[in-house]
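A quick write-up on the structure given underneath.
All protein chains but one are shown at their positions in the complex.
Let's turn to chain A:
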Amino acid sequence: MIKNAQILPISFLFITLIILIITISFNRKNLIIFIITIIGLLISLLSIFLIKHTLFYPLIMIDNYSLFYTFLILISALYCSIFSYTYLNKNEEVYMLIICSTIGAILLVLSIHMTTFFIGLELMSIALYGLIIYLRNDKDNDLKALESGIKYMVLSSMASCFLLFGMALLYFYYGNLTFTNYYFKLDDNTTLWTIIGIVLILISLGFKLSIIPFHSYTPDLYEGTMPPITAFIATVTKISVFVAFMRLLMILPNITSFLNNVLTIISIVTILFGNILALKQNNLKRILGYSSIANLGYLLTVIIAMQMHICKFILETINIYLLTYTLTTLGIFGIISLINNETLSFYKGLFWSKPDLAIVLTIMLLSLAGIPLTAGFIGKVYIFLNALNYQLWFILISIGIGNSIGIYYYFRIISFLYMNVNKKQLIFDLNSFVYYLVLSLSLFILVFGLFPQNIISLIRVFS
């Protein structure tokens, strides 16, 4: 019997990475590399079920909460590598970079020490730079990818510097780098430097999560990269950074009421403007970029509630919301990478040429908009209940307004799908994996929306 079964997922991923590097060096067959990647990801996915006890090292902590997110990250990495197999046919290095980035994301989710936090974050984002600037020998797309890559790289490294500086100031004050050994207290003895440190950490995480004053690179990033990689950015990085952010904030002091007010205003602005800015876009990926900004604004509500009183319900909310968000985003990007076009006008009359794809896309968009009978509705209900429980009235109003604006632009896309226009026949391979994967995702979203009770009770185990 293996002694420490808890770190099996990461060690299997490392073994896969080494095998991939060796194989790529002498055998550049796309299919073989792809199969090795999928097998490695599946084995580490299955090894999660072997883990029974929680593990508590100085550097990492493995409990049910982090295992749930490890599971979610591995699933989205699996989906993204399958999307990229059908999207680009002769590029092997993508899988290596995806696995490298996944290891970083899992390390980030497990971290309770500032070194693992930093190393996980950097491992994730450095591999991601390579994925974003993946050139495809196509002049126009290459320039876009380069531009978005430079923007992301400079801003994300700057955010890492902010994080490091903030952590250094906190380290000076508390003399300890772990998140758990000490409870931060903001009393009268607190120096100015500590407060500067906390603010710097919050700014850097705002950059990473693309919350509104720091959001400007997000839509460009979404537009410039290929659809499978955009799916990876929209799910894996957002999940892992948010979970690590939660871990950090559970230990950070009960932020003073001033900072709490600032967070409230930021969350209101993020919800409203994330939705308003999406109204006039004509590119489907840009719309999804703004919608991800708005979604993280909804999730910020939970953090503000957490400052008042922490309970199981908040963790459950985050679990359910991130699960529904991940599945829906994966589905939409799967369809975009299948159709391989992102301008909105291309989707006019999709229903009349490919009815099945149009119906699946409709289900996904309804779920993002939070219409009943889909999974997104359950997540929105949880967020709403949270804001109601903690009497955050301003946020409640802004969620209402933001959501109704959101419904407008999601329905604009849906109305494009069902327009009656003469349509050239689309050419794509409907027998690929992606088609069935997207179909199963949409079925899962419908089942989750129709019978939420079973899945919620399953998730409750993990919170």
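In this section, contacts are C-beta pairs under 8 Å (C-beta built on N, C-alpha and C of every residue); 3 or more make two chains touch, one makes a residue touch a chain; residues count from 1.
As a working rule, contacts and distances are computed from a predicted model.
The complex appears with one chain absent; UniProt names that chain "NADH-quinone oxidoreductase subunit K" among the candidates "Aspartyl/glutamyl-tRNA(Asn/Gln) amidotransferase subunit C", "Ubiquinone biosynthesis O-methyltransferase", "NADH-quinone oxidoreductase subunit K" or "Cytochrome d ubiquinol oxidase subunit II".
Of the candidate positions A:Ser81, A:Ser148, A:Ser210 or A:Thr270, contact with the unshown chain belongs to A:Ser148. Within the full complex, the residue among A:Met96, A:Leu177 or A:Ile233 touching the omitted chain is A:Leu177. Contact with the omitted chain, checked across A:His215, A:Arg247, A:Arg286 or A:Lys380, is made by A:Arg286. Shown as candidates are A:Asn64, A:Thr115 or A:Ser440; the residue that touches the absent chain is A:Thr115.
The omitted chain makes contact with chain A at the following residues, 114-115, 118-119, 122, 126, 129-130, 133, 135, 142-144, 146-150, 153-154, 157-158, 160-161, 164-165, 167-169, 171-172, 175, 177, 193, 219-220, 223-224, 280-281, 283, 286.
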